[in-house]
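Please see the structure below; I have some questions.
With one protein chain withheld, the remaining protein chains of the complex are depicted in position.
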Amino acid sequence: MAIKVTINGKEYEGKHGETIRDVAKRNGIGIPVLCERAQIDPFGSCRICLVEQDKARYPVVACAAPVFDGIVVNTETELIKGLRKLDMELLFSNHFADCVAPCNLTCPAGIDIQGYVGLAANGEYPDAEKLIKQKVPFPGILGRVCPAPCQKECRRNLVDETVSIKFIKRFISDINFEKGTRYIPPVAPSSGKTVAIIGAGPAGMSCAYYLAQQGHQCTIIEKLPKAGGMTRYGIPDYRLPQKELDAEIAEIESLGVEFLYNTELGKDVTIDGLRRSFDAVFLAIGAHVSKSMGIPGEELDGVYQGIDFLREVKLGKKFDLGETVVVVGGGNTAIDAVRTSLRLGAKNCYIVYRRSRAEMPADPIEVHDAEEEGVQFHFLTNPVKIHGKKRMEAIESVRMELGEPDASGRRSPVVVKGSEFMIKADTIIMAIGQEPDVSCIGADCKVRTTKWSTFMINEETFQTDIPEVFAGGDAMRGPCTVVECIADGRNAATQIDRFLKGQELTPIPGVYSVQRGKSLKALKALEEEWKHRFPTEPRAEMPMLNPKKRIKSFVECEMGFTERELRRDAGRCLECGCFSQYDCELRQIGKAVGAEPTALKTKGEIRFESDLRHPFIMKDQNKCILCGACVRACDELHHVGAWGFVDRGYVTTVQPSFGVALQETDCEYCGTCVQN
Amino acid sequence: MKTLRVGYNSCGIAAGAEETLNKLHALLDGNSNFEIKKTGCNGMCYLEPIVDVIENGKIYTYGGLTSDKVEKFIESLEKGKHIDDWIILHPDHSTAQLSYQEKQVKLATKNIGVIDPENIDDYIAAAGYQALEKVLKTMNRQQVIDQVRASGLRGRGGAGFSCGMKWQFAKDAPGEEKYMICNGDEGDPGAFMDRSTLEGDPHGVIEGMTIGAYAVGAQVGFFYVRAEYPLAVKRLRLAIKQAEAKGYSGKNILGTGFNFSLHVIEGAGAFVCGEETALIASIEGKRGMPRTRPPFPATHGIWGKPTNNNNVETYANIPYIIREGGAAFSKYGTDMSKGTKVFALAGKIKRGGMIEVPMGITINEIVNDIGGGIINDGKCKAVQMGGPSGGCIPAHLHDTPIDYEKIMATGAIVGSGGMVFMDQGTCMVDIARYFLSFTVEESCGKCTFCRVGTKRMLEILERITAGEGTEEDIPLLQKLCDSIIKGSLCGLGQTAPNPVLTTLRYFRDEYEAHIREKKCPAKKCKALITYRVVADKCTGCTLCARTCPVGAASGERKQVHQIDDLKCTRCGFCKDACKFDAIVVE
Partner (left out) sequence: MEQPDLSYVDEVLNRYKGHKGTLITVLQQVQAHKGYLEKEALERVARSMGVPTARIYGVVTFYAQFRLTPVGKHLIRVCHGTACHVQNADGLTEAVEGELGLKTGETTPDMLFTVESVACLGCCSLAPVIMVGEKVYGKLSTDKVRKVIKEYQKMEKEVVQ
């Protein structure tokens, strides 16, 4: 006999004995469920299927509430939405696990690091490269120059040392080149749309790489003779050989991307002109203007700016550096400049930096390599005047001491009065900072700029004030890392693609993930525990060319892992990210109801060790939501009853009786528990 | 011939009634002028051990009669005299303690403290089993239910659902095999009415339950009594045996062909088993985890059969209702809450014990007239009603008449009847934390909102009482409370937030003091108080230094002592030990 069931204002037919969920499901009305299982009686423990039923005092669970004639149900009221959100947040607050590994989450480009490291550990290098290229086109470049923030968050650090994520990426790049198995993505049929990209640096090229795959015709307009931007003209060959660069750039070209060299925005082309000829424009001009120190004597010979110096070395210019070179600055550019100077024949090379070693922003490995090569460091020192007649001869400097922290959190250097002294030098290279040259867009251009000389954009869409003109990379952010620029390039490509297709430019969502801790620091307390649980296994060492030898040329210093060491190091990965992350219902529902994964996390979260005693069935109590499906399936469907609830309340767990290994019970290895 | 009637429930025994009884026997066995009987507790627990002297139809009630007083007591009686100072209730004139009894109306508890619970003949002599006989011989099942409905009796366990309606559902449920349950789990901390009833008048409950079984059509009944009540279980088992022997229980009751067998099951220590579906699961030999409803136990209870579940007190009211009629019962009480209710008074009240009063009596009347006010002549700050499912009613609402709906309007519930009185020394935030820690301990763990939600709430309250609360805590508590009420599977979760909600509503200033000023106005929360020696009262007796378990209190003999704040654990031992009031808490 049919009965009238009203759900969300519409009438449906129901049968006696059906639940609200039965009727809703049959009519395509979505109600989230977690503890419901076909063939097993409703349990009602997860509470995610709560719906409002007229005249009922409190919301009812749709999976168990029976329908009756005239029942009125609402499934999307504010109350229900709020309860669903809180329900998930409560479950997440006691979920000591990671959906996505911290390395993936830390990577600005969101590379699936756990994925590619795992593939590399199994020797599946082409698949590993393909996975990397979903997010970045340049494994070879990044495997050599990326500062690898992922490695700081790698949880292997709690056991011994990070997994060598960066070097593994380099190996994958190199071996695929070697074997001719490089991944070239397919290109969609031509869309008929065109995009002009200003700047052939990592941001511009990445943007082109991803737009080309969508079938859009990209033209990269580059001021300098070759592509690469900072990766060619800012990073010395001994770190990133130009032939590596050329090989990866060639892959971009092979997708049908056009490169126009020696073509300058503001001189050869204008924004307005490009807007007429192309459907969209991406400004990725980088930050190639050196910041001057503004001290007297800068006009003397022998005075250079860091990035100009590095660029000109690449362009083939010859330098007479004399015997003694002083490089001012603490960043990677300074280190690059000083190590380049050594290779150009300078005998004494110094870094002069106004703060101390601890505050240097340069990559510590670079600093270490520089010291190995004989570079000396003067910390807490700052030049105030350059002395000389035509060519510089000496640098007048003062000593500094560290005072209160400034806006960046680093302690400000304060001049020590009366501490002036002279440093004799033939060359000074100033590498204290750089910024974009925004004048190239022309004074009339509507694109707004910031006080730091960068392009202003809508952060969600990458659009400037002119809707078809986008910007990204150093030109938008100020000087940052290669990987951040590549991420900008890809995300801008997503938005440009939507723009070209006439779609809405919705914000690009972040990664939805529950986490065991917001950062490695938060998990420090687990160090003792993890050191005991995982046997230590030292990190693979990167073989280096002998320092005395390597300063004689610009040959690459890091020689790369052997395959054996690569697979060993990749095998050290703890696989923090959950293997169910792609099909996990908790994750899907949590995202759908807008639950914030860490909203209610407290110190009261219980941490369990995984039970790995059974040969096939593994249980991680941290991920258990106590839905009881495994217990009930084993008991009621299979009549074995190997699993049971243990204890009660907050500390309830699911275990075989007496906590013995599952195989010591009547377990039949049927896997019903896992399926359910 | 004088009858000496000794109050012999658990509370009396704990107060020394066993020693008193033994002494009486030692002195009077063989003396034909005296007869010694045991009885339950007359409700004046604050004055136990209690001994009634019954002579010539008059009852002289002696209080505080510990064994050391027995000799003098007997001496006096043998001389035909009474020791007036020791008499708390006198047949000829009023006493100070009379006010404890005056406003009471004993319907369900009329036999407790009067009859010997271990002697069925005492019960029969007190109109015992007359109601059952009337029912089995002159009424049909529907008539019984109609009387109960007419009485307006609502479930006395706390939910307050109409008893008559419940019986109607179970009667109407299809099926031949039906069950009755008597819920004697009494898990509310601070409640001891059911214990007192089962210990003092088990037959009254048996009779009520048997009448219900007839009405509903049940053949088997279970008493579910918590294991912490061994005397109640013992007396219940004995009563059932005696009832069976006399034909009031078991097969062919009173020769009418009606069969109803009773079994006693002891609970195993789970508050949640007071919830009826959890109780049923427990009887079925499972973990006490509630299940979704519908279906309701009235149609699908124990082993899927129709089951009626009522509280001890509910059944205890039935014999009166049948004997005198539903209308007589409904003469007492208010519009929506008819009859009387048994309450257990405890906490900072001068006179703690069990009372039975008509619904509609105000809280003030209970505190002042019956309870005699707060100890140390303090002021009543709040009364906690309904245990962990209830709430704290502040003093300014104590003129509220006790009635299911009116009390619910304050945010508390009438509950099973436990009333715990608090004074200025009680920290209301600590009370909320205390109830929540109880709930977290007792949650069955099945549903997300209760299992995880209450734990998260407890953590917030623990932080607040430890001086680590933040402004966001109160709105977060509010949100969690609201959601846990609406999202939980059973009554435990649905009512767990009540103590927090009522204390937030009426004592928000205390929460704010803890959070903003890091102070505990009641001087209870350890992290927010300090112990200090008052210099001009200290005599240097060194008692505190010797008592202090961590060496925080120290000083030279005859010199003013001091307390090292960093070492002090706020255990309070020094303050308890000091004979000169020289240690204060700030």
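A and B label the chains in the order they appear, each numbered from 1.
Operating definition for what follows: a residue touches a chain if its C-beta (ideal position, glycine included) is under 8 Å from a C-beta of that chain, and two chains touch if they have at least 3 such contacts.
As the structure is a computational prediction, the values presented were derived from the model and not from experiment.
Looking at the whole complex, which of B:175, B:304 or B:572 touches the chain that is not displayed?
B:572
Which candidate, B:23, B:287, B:486 or B:561, sits in contact with the chain we can't see?
Hidden-chain contact among the options goes to B:287.
Where the complex has a chain not shown, which of B:63, B:202 or B:418 is the residue touching it?
Residue touching the chain left out of view: B:418.
Which of these, B:98, B:227 or B:409, touches the one chain of the complex that we don't see?
B:227
For review purposes, identify every residue of chain A that touches the missing chain, sorted by number.
631, 635, 640-648, 655-658, 665-666
For review purposes, identify every residue of chain B that touches the missing chain, sorted by number.
10-11, 13-15, 45-46, 48, 186-192, 195, 222, 227-230, 265-271, 282-288, 302-303, 344-348, 352-353, 384, 387, 418, 420, 422, 426, 431, 434-435, 438, 441-442, 444, 549, 571-573, 576-577
Assume only the chains that are shown with their structure count from here on.
If you average the CA atoms of chain A and of chain B, how far apart do the two points sit, in angstrom?
Once rounded, the distance between the two centres reads 61 Å.
Which positions of chain B touch chain A when the two form their complex?
For this pair, the touching residues of chain B are 270, 272, 287, 289, 291-292, 294, 440-449, 451-456, 459, 479-480, 483, 485-489, 494.
Would you pull the chain A residues touching chain B in the complex into a rising list?
Touch list, chain A to chain B: 42-48, 50, 58-59, 61, 64-66, 79, 82-83, 86-87, 90-91, 93-94, 600, 602-604, 625-626, 628, 645, 647-652.
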